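Quick one: this structure, given as structure tokens, is what I'll be asking you about.
Moving on, here comes chain A:
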Amino acid sequence: MKADPRGVLTGTHFIDGDHACCEGALAAGARFAAGYPITPSTEIVERFASRVPTVGGTFIQMEDELAASITLQGAVWGGAKAFTVTSGPGFSLMMEHIGYAAMTETPCVFVDVQRGGPSTGLPTLPAQADMMQARWGSHGDYEIIALCPNSPQECFDLTIKAFNLAEEFRVPVMFMMDEVVGHMSEKVVIPPADEIEVVPRRHTRKSVNEYLPYGTNCDMVPEIAHAGEGYKFHVTGLTHDERGYPNMTPQVQDKLVRRLQNKIRNAADRIAMFEEEHLEGADVVVVSYGITSRVAQRAIEEARKQGLRVGKLRLITAWPFPEKKIRELAANVKAFVVPELNLGQMVREVERAAAGQAKTFAVSHAGGGVHNPEDILKVIVEASRCPTA
Partner candidate 1 sequence: MSDSLNEALVNLDSNPVVNPVEPFLRGDRMPHIWCPGCGIGTTVNSFARALIESKIDLQSLALVSGIGCTGRVAGYVKLDSFHTTHGRAIPFATGLKLANPKLNVVVYSGDGDLSAIGGNHLIHAARRNIDLKVICVNNLIYAMTGGQTAPTTPDHSTTSTNPYGVFEPSFNLPHLVEAAGAVYVARWTTFHVRQLSRSISEAFQKKGFSFIEVISPCPTLYQRRNKLGDGLDAMKYYKAKSKVRHGAPTSEVGLTMTGEIIVGKFVDRDRPDYQTMMRTQYAESLGERYVEQPEMICS
Partner candidate 2 sequence: MAKGRVSIVVERCKACGFCVEFCPTHVLALSSAFNSKGYHPPHVVHPEKCSGCDLCGMYCPDFAIFATKVASAGGDK
């Protein structure tokens, strides 16, 4: 369906990633946010707090991230599209509730504008060190989807995508920005509302007697109902059956948890988004995401000028990790080069998916700034010297 024009600020803007993310949420139909201030994400909800009373919605600043991360879920079950924003320390606090959203299949978006860590770290400076946490941060077996924008324009476009994926798969989606993308100002074009596709809530059409809150068909995603509609359903974080009733046996656990995982994994190819360039005949492929991909672009161009056969694979979805793409590439390339603003996170996934068919080189950076293109170029050159497998 088309976006609600009330939330769409059509026009050409010069705004930063944080502000663009807020506009993306509004365009996607988000009418509820619960937040807690944390640099460098706060501007997203500050803008939302300012915009939403004139659009028709609610912002509430909660007393901590523990509250914010579950208040938004209450709002979802009350009928709203909802999100929260945070950075490292708050992301850590929110982990229990990310797991709760995954377990109860609550569609929602968690924005993490990554900053230096661990702990208080570098509040005003970038990093990309929460990538593994986005996937594995909560306890237990579950799957999430994570997106990585690399520009304010993408902060707008991909936030809409994040909400759409959340609704399609009834899953919490992690929107992994970083401080530079959040604070850089660029041109952001917001189209008219009727050019924006928005996925509606998968609301059940079944009658009260027929409806099973966690019953599913072949796509493994249950239909939802909201409080106040007469379904009198039960939602619990305990292991539950199709009725939503706690049923704590190994059999039910197996069935439930595998479904939570497979509803995403089976659709991984469909969900995966990446930007590719010059992969045909490449010796080396640079795999990057977020702000690092902007720096890597420069390094790749420089390397190609030097005659090296270097291709680009920019991850737009970091999770589910595009294993298939990497495995296919690994059969034909000498090496992957993975620059990240961390000491090696997504590079492990690349290495795993490559399964030894190609070498993998990390270009780590502890965060606090972005790479120098020369640092990435150096490793591209080294990788190019690898003997062909």
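As a working rule, a contact is a pair of C-beta atoms (placed from the backbone, for glycine too) under 8 Å apart; a residue touches a chain by one contact, two chains touch by 3 or more; residues count from 1.
Keep in mind how these were chosen: all candidates are chains of the complex that A comes from, given by their letters.
Values in this document were obtained by computation on a predicted structure and should not be read as measured data.
Q: Looking at chain A, find the partner in this complex that touches it; the options are 1 or 2.
A: 1
Q: Using the touch definition from the top, list the residues of chain A that touch candidate 1 in their complex.
A: Touch residues, chain A against candidate 1: 6, 29, 31-32, 34, 53-58, 60, 62-64, 66-68, 70-82, 96-97, 100, 200-201, 203, 226-238, 245-246.
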